[in-house]
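In this view, the complex is presented without one of its protein chains, the others remaining in place.
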Amino acid sequence: MISNILLYTMIAAVISFALGQKLKAVRWSFSALFLGYVGFQLYGLYGQWGMVETHNIFSLGSINFSLNFGITKLGWFFAFFTTIINIMIWIFSIVKNMNEKEERGINFLWILLAGSNLAIFFSVDWITFFIAWEIMTWTSFFIITPGWKNSFKAANWYFILSMFGAYAMLVGIWWLYATPAIHTLNIASSIALLAKLSITAPGTVGIIIALFVLSFFAKSAVFPFHPWPAEAHAEAPDDFSPYLSGIMIKYGLYGILLFIVPLFIQIMKVNPNIAMVNGIPVYSYILAWFGAITAVLGTYLAIVSNDMKKLAAYSTVSNIGYAVTSMFILSSAGVTGGLFHVVNHAVFKSAIFLSLGAVKFRTHEREMHKLGGLATKMPITFLTFLLGIIAAAGIPPLNGYASKWIIYQALLSGHFPFLTTMIFLASTGAFLYLFRALHSIFLGQLPRKFNNVKEVPFLMQIPMILGILSMLGIGYAPGIVLKPIGLAVKAMGLTPMTVENTLMVGKLSSINTAVVSSTFIGAFFFAFAFYLIGKKRHHVEPLDNYTAGQDPEEFGLTPELYHFALKFYEPVKNIFRPIEEKLNIKNYYRALVRNANSFGATLSEMFKLSGAGSSMIFVLGLVVIILAGWML
Amino acid sequence: MKSNYAVLLIAIPLLVAFLQPLFSLINKRLTKWVTFLTIGFNFIYSLKLLNYVMANGAQIAIIGNWKPPFGINLYLSPFSMLFATIIYFVALIVLLVYLIDKPTEVDDRMSIATLLMVMASGAITLTGDIFNMFVFVEILSISTVILISFNNKGISFKGAFRYIVLASLGSSMLLLAIGFIYGSLGTLNLASIAYRFNLLNPVYASVIVFLFMAGIMVEAELFPFNAWVPEAYKGSKSYLNALLSGVVGTTGIYVLFRMFITIFGSGQNHIQVIGSVNFNAVIIVIGVLTTLIGEFSALSQKDIKKILAFSSMAQMGIIAVTIGVANMNSINAGIFHLINHAFSKSLLFIVAFPIINIVGSANIDKWEGLGRKNIFLAIAFAIGSFGLIGIPFFNGFWSKMMIVESVVSAGGWMYLVIGTILLSALVETFYFFRIIFKLFVDKKIESTYSVHIFIYLAILILSIIVIYIGIKPSFLATYIHKAAIDLVDKSHYISTVLGVIK
Amino acid sequence: MKNTQGMVNAFFAFLLVVILGIFFFNAINQPLGNGLVLNKDNPDLSKRVSIHYILKNVHNAEDYLAQHKSSYFRNRDKVKSSNLEFGKTKNAESGSANEVTSIVVNYRGFDTLGEVTVLFISILGLGMLLHENKKKYWAKPSLIVRTGANFLFPFIVLFGVYVFVHGHLTPGGGFPGGTIIASAALLLILGLKDFKNKLTMTKIIESLAGLTFAGLGLVGLFTNGSFLTNFLPSGTMGLLVSSGITALIYIAVGIKVAAELSSGIMEMNGGGEE
Partner (left out) sequence: MIQSTFFYTTAIILFLIGLYGVLTKRNVIKTIITLTIMETAVNLFLVTIGYVKNGTAPIFTSTISDVHKFVDPLPQALVLTSIVIGLGTTALMLSLAIRLYKKYKTLNYLEMDGEDEK
């Protein structure tokens, strides 16, 4: 069944490729419809836990390569929710790509990506997982950069870090397999065996975990891999950014939930002499700190960026930080909160990116100080963005609130005061950048050149409306999502949280979201009523406001320079500048790349020596080999 | 003895090569076709023999009616026939392109050189005598020089000269090694060397292995014996580079495999080269250094031929590592990767040929927008590089997976080795993706060059193979499995050739 | 500055060479493992495969190996051999009196085929590299050279032919014989003012000679089931007409080498008529 779906995906990709550029409307609609079909099929797979499909590829020597697909609770959950979000995004991209001057012929890559997305979630052995992971990586590389030079640089950030992670995982996989006590490629059994091995060989287990964590962190942009989303999300096609931020970045978290977290839980159960901090293994605690650092760092970087897509990307980084921290608490609430936040973030962040995509679709601008006042021109987009950032800031009645509530519950009930502080700091910081973005893009004054901007076509509004509804819906009744999450958490060997549709019971307190939501919605309408009956505003031309009516172009400046959103958080930036200059990890990566290049150039000089020189290398090499050989 | 007819694989091309001057008196274009048909015959015949030895086990072909170890024999086994077949096949595809390349004054000589080169490579894989191998290595290197200088540019001559200097140095070493072998063991037959190599004083044995290594690693493109690689590739025509990489390099690595595993090696699951020196470690270090140097050097290059040259050097390094690791899985992986590399790299070189003609430059910066001009070539290039990098469901993926597995399972300091290899693989991935990206940049290219149908045919065949192996590697797996067993099973080799059981 | 670098380079090269020298001297003074040292002792031919080539008892050795298996390698000298006498022994295996010839052309004839190919292809490469070369390098011949060339030419050719026809009896053979003939061609080029390169002719001769070599091998394959088999009776050792195809092959090799080297010289002398 699963293999059939994947096979159909491949066939669909081929069909899409064959349709060609002329029929771009057809191919994009076709792919969206196809994805709808996939979603329908996935829904039908619910409940068939434990089903495994095996396809032997070949065996050579002592290794047998086979593709194994199975349905786990966690996997199904991820597959289904990502597919739903994916459908939303694809409906958006139909219109987006129909109106592109030249559609880049990347539709078939999208379909392949969707297929590998499913394959990742349905793989039950590491080989399959790795294959799907690799396909996902290279397809997304070409989607991010379909021939644009800027986006190539950005995609490189993503790609190199991802491939680095992938190779780390590859070594980890084969290290697992080469360890005699484990010698399996099955994910589930490798967890159990690794946990047992941790008693006798903690070093090996530590290294294997480190390799996998490296890979997952790289994909999920956890510190120190945080630079790539800002580059890649920002430069990717506008309809792909929601996918990147909503789904792609979650694969690492899926890996952590699939492998690392259950492994730690198992180790805690079977291994009595593991070093603990606050009731969790010390490694887990360290990893949780990585999450916390990511959260704070992401927030800071979002605050100081002026590009609206970069801002949203760094916001993603910081949200990943929350989820990672929460997951590594290893308590039921922690894992549930992390998982729930993953879903919520996927929903609200894709909604935000969709609305940003809509803005860019109409205005072709990305820098916030060139925008403003679009709220009245694009009401649905505005509403989506508004609710999205409310959710991102974790304000009731939207979904972000529910997951953040659980995360705080988990952190506090596990007695992690410092982690809580970090997360709280990051969460507060979120207000700074989110509302700045809202204000700069949608509120304030409309630049003259955007006077004729219209709302996006209805087909593009549909996904945004869906996003609004699901944000509200999950915020009102988090139980819809939390119940399947409970199943997945239970499968990891934890007691799931007690939840009902509109009730969440934590260790410290419990909350009825229905009541909270109703209160907030009531308050909103109350305030809205004041707005309606209050005094009407006067319309003021932007330049009247900034330059007292004088045209800045007369003295050689542009109106944008007077925009309040320009260098909005410059003081903050100034405060942190000394630290940023020293600790900017991007510089280290850049230096690495530069050095690699010059290293290569130096090495290749060796091959340009004279004939005598190359003989010299020959003989010198031989002598060195002989001498070293005798000594070894 | 039916298997004696296998010598036709060498005799017929030689006969034809001697006849070629007569054909060239009739028409120079005719010689191209004669070469093509002869290689075609070789390919078909070797395919037949391959299936024969797959079914009936290894055979020997004796020459001059002298049985080994007294005369020269050919050893037909799954391993040697597999590689002979692949070499003939790659050559056949390359010749397809050569057929339609614009005629030159020296086509007759060139087609003889190509024919002899391919013949020599096949003979090296088949022969069971070390001096005979030396003679064919010399034919191979001389014809390679001709191939390189065919392009008739200054750099071709420079590259050819550099190559021939190193090859002469190497062949001196090889001949010294042969002298040492004959002086001690009194034989030149490979099986009988294998049979009694462990009787030698280990220090003396190490001398032989050192010299042999230096001699053959020139052809195998392994550092530090490979200084000829970039310049020679740059100087030669792009599609002929497919021969340099897919035939010369493959042959070199083949000899390393055969000599270090079967002849000089001993042991069952983990083959150790005999001698007072840990040669396995030496080869691994050489392989790792080659990979590192190759990939990083390729990163800094702009010229496609140099990039591909450095890349093939690096791949040879990876395969050398598998020779050094020398457990059953790594040998499987090495053979598999060697085959994959031959196909993918030939595809890339052949695709580069029309692209260079369309764009008018081998500089990859000028390749921008080729995908808009000719999507087929761009996709073929992508397929080739995917096969080389090891993207899932392309051929290189499986072999690279197996290499990582086998190296990791060797444990110990191999983790360092695999780390370095994967770092280099990361670099390789990067620069190939950079090229593929450039192909799809939005840019108009003005060109009147029209790509000949034969080039498309060659590209299509190789692309299909690359993808087919990627999707269904099991059909190759049976061949590789038998080849690896043939390679490792020293006593079987000896008993097949000499009739004595170790 | 440049000089210092050169000195450093030379010193470095010297160092490397010395290290390699120590390595080689060490190697030749190592005990081989069979009780001998390369540098000190005479080779024990009974431990080498060439003992059978000398005694012309390879077929007996084959049988011995088939019967006694691995103990053969310890008892090479126990293989039966018949007495060999110049001018008397009939139908000795590979009946050439010159042992080197019997190895080169008969026992290891395949190598020689390769060797001929090496020469063939390198002359071919030479021609390819120099095909644009239309310049005649030689100075005007003096009277002595002109007369001498005309006079000596037939004798040199005759001597060359003698050498390769007697290749299986006396030192020499196809390669030296061919070279001698080529030197006659060189003399002609040096000596004749209006010497015309005859590349087409040499090509044809070369092809036919090569064809003869490979063809003889193939005849062996199709009649006796093995490539390059000596399918003719080997006759009485020491006679001119003896040793089967060995003599024929050496004649073919001689002609081929003569034609090849001559054509190489002609390529250097400004190429052919084309």
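Chains here go by letter, A, B and C, matching the order in which they are written, and residues are numbered from 1 within each.
Criterion: a residue touches a chain if its C-beta (ideal position, glycine included) is under 8 Å from a C-beta of that chain, and two chains touch if they have at least 3 such contacts.
Here the structure is a predicted model, which is why all the values come from computation and not from measurement.
J.: Among the chains in view, which touch the chain not shown?
T.: A, B, C
J.: Using the document's definition of touch, tell me which of C:119, C:163, C:205 or C:252 contacts the absent chain.
T.: Per the contact definition at the top, the residue touching the missing chain is C:119.
J.: Using the definition of touch stated at the top, determine which of B:109, B:158, B:196 or B:438 touches the missing chain.
T.: Only one listed residue reaches the unshown chain, and that is B:158.
J.: Could you tell me which of C:86, C:155 or C:222 touches the chain that is not displayed?
T.: C:86
J.: For the chain not shown, which residue from C:55, C:79, C:185 or C:266 touches it across the whole complex?
T.: With C:55, C:79, C:185 or C:266 as choices, the missing chain is touched by C:55.
J.: What is the set of chain C residues that contact the non-displayed chain in the whole complex?
T.: With respect to the unshown chain, the touching residues of chain C are 6, 9-10, 13-14, 16-18, 20-21, 24-25, 28, 38-40, 42-43, 45, 48-50, 53-55, 84-87, 97-100, 102-104, 108, 111-112, 114-115, 118-119, 121-123, 125-126, 129-130, 133, 169-171, 173, 175, 237-238, 264.
J.: In the full complex, which bits of chain A touch the chain not displayed? Write them out.
T.: 610-612, 615-616, 619
J.: Identify the residues of chain B touching the omitted chain, counting contacts across the whole complex.
T.: 131, 135, 138, 142, 145-146, 149, 153-155, 157-158, 160-161, 164-165, 168-169, 171-172, 175-176, 178-179, 182-183, 188, 234, 303, 361-362
Operating definition for what follows: only the chains that are shown with their structure count from here on.
J.: Taking every chain's C-alpha mean, which one sits closest to the mean of all protein C-alpha atoms?
T.: Answer for the innermost chain: B.
J.: Using Cα averages as centroids, what's the distance between chain A and chain B in whole Å?
T.: 44
J.: Where the centres are mean C-alpha positions, what is the separation of chain B from chain C, in Å?
T.: Whole-Å distance between the two chain centres: 30.
J.: Which residues of chain B are in contact with two or more other chains?
T.: Nothing qualifies.
J.: Which residue numbers or ranges of chain A touch two or more of the other chains?
T.: Each of 619-620, 622, 626 in chain A touches at least two other chains.
J.: Looking at the complex, which residues from chain A come into contact with chain B?
T.: 56-63, 65, 102, 127, 130-132, 134-135, 138, 141-142, 145-149, 152, 155-156, 159-160, 163-164, 167, 170-171, 174-175, 177-178, 596-601, 603-604, 606-609, 611, 613-615, 617-622, 624-626, 628-630, 632
J.: Which chain B residues qualify as touching chain C in the complex?
T.: Result: residues 1, 4-5, 7-8, 11, 14-15, 17-22, 24-25, 61-67, 69-72, 105-106, 109-110, 112-113, 116, 123, 129, 131-132, 135-136, 138-139, 142-143, 145-146, 149-150, 180, 182-184, 186-189, 192, 195-196, 199-201, 203-205, 207, 498-502 of chain B touch chain C.
J.: Any idea which chain C residues touch chain B in the complex?
T.: Listed in rising order, the residues of chain C that touch chain B are 23, 26-27, 30-34, 36, 38, 43, 45, 47-50, 52-53, 58, 61-62, 65-66, 69-70, 72-73, 106-111, 113-115, 117-118, 120-122, 124-125, 127-129, 131, 200, 203-204, 206-207, 210-211, 213-215, 217-218, 220-221, 224-230.
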